[in-house]
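Report on one structure; see the data block that follows.
Missing here is one protein chain; the remaining ones are kept as they sit in the complex.
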Amino acid sequence: MAIPVKDDTKLVTVKIDDKEYQVPAGANLVDLAKWYADNDIPVFCYHPKLEPVGMCRMCLVELGSIMRDRETGDVVLDDNGEPTVRWFPKLQTACTQTASDGMVVRTNTEAVDETRENVLEFLLTSHPLDCPICDKGGECPLQNLTMEHGPQESRMIYSDKMHLQKHVPLGDLIFLDRERCIQCARCVRFQDELVGDAVLGFHERGRRLQIITSSDPGFDTYFSGNTTDICPVGALTTADFRFGARPWEMTEIPSISPWDAAGENISLSMRLDRDFGGRAMIKRVMPRQNEYVNELWISDKTRFGHHFTRSLDRLVEPMVSFGDKLTDQSWNDAYKAAVTALEGASGDVAAIAGGAISNEDLWELRQLVEGLGGSRLGAWPPTHGGADLVAEVGVGQDTNLKELGAGDAILVVASDLEEEVPIWRLRLKRAQDRGAYLVVANARPTRMEEFALDTQRNDKPVEGAAVRYAPGEAAAAISDLKSSNKDVYDRLADATNLVVVAGADGLDLDGNKALMQACANLLIETDHVGKANNGLMSPIPGPNGMGLHYLGYTPEVTQDIVANPPKVLIVAQAEPAEDDPTATEWLSKVDTVITLSLFPDRTTSYASIVLPIQSFAERDGTFVNGERRVQRFYTAQGPLGEAVPAWKILTTIREKLGQGRAKLSAAAVMLEITKNVDVFAEMRYKNLSQVTRQFPEIGGDDLYYGGTAYQNRGGLGIQIPSAADSGKVKAGKVASVKATKASKGELIALPITELYNRSNAFMPSGLVHARVAVPYVTLSSSDADDLGLVDGDLVEVSFEGGAVRVRATVGDVPAGVALLPQHLTDEPTPIVPTVVTLSKIAQPVLA
Amino acid sequence: MALKEKYNDRIQLHLSKYPDSRSAVMPLLYIAQEEYGYVNDQGVDEVAEILDLDPTQVRSIAGFYTMYSEKPKGKYWLQVCTDLACALNGADEFHKALKDYLGVEEGGTTEDGLFTVEHVMCLAACDKAPMLQCNFHFMEDLDMDKMKAWVEEKRAEYQAELDAK
Partner (left out) sequence: MNLIKGFATTFKHVLEEPVTLQYPEQMKPFAERFKGRHHLRRYDNGLEKCIGCALCAAACPADAIWVEAAENSDEQRFSPGERYAKTYEINMLRCIFCGYCEDACPTQAIELGHEHQMSFTDRRDAIYTKTMLIDPVPEGADGTPREVEPGVFTRAIPDMPDAK
């Protein structure tokens, strides 16, 4: 990948420091000087992912163009026969220049050197000498550029520097140091342009200029951490990492976000810590550049949610119950108990695996179950069913969401991307900024719908449409789009590229499967499959939802397991009883439950054997993200207690059952997968860790875009081809869906996702607690009137398998349904649309 | 939504002037300032609500322009021009004398909450220097005697109001 060059891009000749380069017309001068000429024009305000503004004046260069005769168009030659150059009388900002034919640039003259020195001297007039304690010190673009271009000594009086507030909290997660800010506005522009949450702004002017946030809560966005990465000084730092370590002391371990289907590439900054027993621990989570997946950004959940890897609540010893109580046992005894249980099942063994488990674990688990004569492999949660269709008509090879733009279209159905996969939401919103037509279809309002309804953004027109369907009618809404919404359908059908994101928001498994089929049909009918930047994606929960599919785990089987419980059930990194109020009922029908778990939870309390597994940070493995990219993560921290990687537990049990010798490494397991599962044929660890040069070139030794962890040393991953990539696919029949019906006085609760919730894995990150919503239920004003409820009432929501007490809020939802977010209450709430009754417990508490 | 109800006509008039509603942020901020005496958080929130902006964006506009005041002001907001032409005519001395007379610092408000004094850049009345702007109305060709008389007059008015209550 180079500077994005389309086939019709003209190449022009640009001369930089007396050398000529062929570059794409219209490319940014700073970018092309770096990419083609290896010439680092220093910048502060410019960032290749943001619109140039030319505010900091650091990138001033001498600029000219070759003179041409106006009549003939010939190059005017001087006395020596060289082309004459018409120079601008003054220096020009390189960041606001784009390549044109005959452009001449000088970056090595005295005038340029002097200007750089002067700009730096100006920026440093009142910059504090905090470097020794500044979290940015050591990876600070201002430090680096000062060393390279700055004045050798200060002419300023140290004691006369301006003193401003040093410790201004912008929300709970980010601190502002007003003295250090050089007013480049990268953070403000990032929030305005990229994220679309304009919650940062400049206040006052001149020396008093400062960054403010007036949102409630402060800095209210899911992407705030990224501003600390792009800040070219230490003005914005995270509360999580504050004084955690110096940048040069940390070892960067490539990893993959363990939260969602985006599979954000991350870098775990590791350092030994006395409070962690002198062992390496995660000091911070940084984005790792992968232009196909997350570019340079990660969500705050990924950045600040890593504390569960060393949580004291984690399971650290195997537990076995011989009578009625689980007791700590040695691994030997635990293995013995597991082997006895599995042998005694006479083949009636099944497994349920969660979406956060790696491919290696899934493979060993499948081998174990099949080796014992079982065949039932279930995926948890049993809500998202379209993985097979994603494998068939998923986004084509080399898809890159950042290439979507004018002429393209995006359809988001039954998914609240902001809460489910924030990075997809960021990149798709960007695509809309570039001109893509964004259609959002849902039964309720979502953040993405707000974007779709915008007509203007950052002074540029944007296009989109919103479709509201009756709850549960998602599939019908898409199937009938042609007749019911001809305009929208035509825009989608005629788009050059079409990406469809279909989820299970407000749907059950059948509804989701029907919707996925309807979306696949739409793509096939309009010939938007088997090509790059075209196809289907689905926010299946967990980082490895697609891995579950490719290794044979399906939600349909989960439903079968629920209906006909096996003798022995292995629950691998899934928490059914935490998610689903009805799980307790079917779990208690299983003779022996064996769990592979990170945390003791409701599910483990039904288990006879509980085996502690390692988190993603402690082991090697691979995930398949929602774009079917197989990505590798590496061991960063040592194991907690006696926890063992799930694949190792399973391979050991297999050896004890006489299923062959245990494998010694995750790489060996992957090697076996490559030999047995066709789609994984290319996915050896060595191949997965390949990296090619990426544009923009960022990180590395030239720190001038900020951040040291961007550099990708862990691999870009490899995308599994979709069936459509290699051949024809046919549209399928959309099954009709039976909608959940409620009788009078009842409502249908639609489960919704909150990014920040009270799940076992997220709770150990205490810093983000203040951002977790108070448990609530949202209902329409007409239902609220009928039930005699007002905003803020405490209500009890009763459903099959339990009841929760939450705050009622009245909002823009269809009559007859209530939105009930998952994982906000201590008790589980329904995972599929369920009939509920609401009863008032107490009046609103007035603050 | 006090602003929207109280000043709906004016708000609608301003909104109708611009193709994009967000352009009306400045006139609306003036209305908020008029209503609350200064641009307070409530005013910012209301303007943001009307224009569908984030409060942060409105707040940064209010912060950038000096004619929006973000601190509570006295009943009479005295802005003394101290730019070159006025300064040559003794505006600096006048400004200082006024502050001393009222016993306030730059930008400060008198204890009774009546007067706020601050200096501003050119108000384009150089021929009438020294001059000041009181609640956006000009007072020209000033000297301290005139000023003292005016201040005492306003104080007496205020006292009379208090007594009447």
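Letters A and B name the chains as they come in the text, with residue numbers starting at 1 for each one.
Criterion: a residue touches a chain if its C-beta (ideal position, glycine included) is under 8 Å from a C-beta of that chain, and two chains touch if they have at least 3 such contacts.
Quick caveat: nothing in here was measured; it's all calculated off a predicted structure.
Considering the intact complex, the chain excluded from display touches A. Within the complete assembly, A:D177 is the residue of A:D31, A:D177, A:D229 or A:D725 that touches the hidden chain.
Only one residue from A:K10, A:K90, A:K166 or A:K486 touches the chain missing from this view: A:K166. Taking the complete complex into account, A:D273 is the one of A:E193, A:D273 or A:D591 that touches the chain left out.
Residues touching the missing chain, restricted to chain A, are 128-130, 132-134, 137, 159, 163, 166-167, 177, 179, 242-246, 248-249, 273-275 (touch as defined at the top).
Here, only the chains that are shown with their structure count from here on.
Within the complex formed with chain B, the residues of chain A that make contact are 197-205, 212-216, 456. Across the complex, chain A is touched by residues 20, 41, 44, 53-60, 63-64 of chain B.
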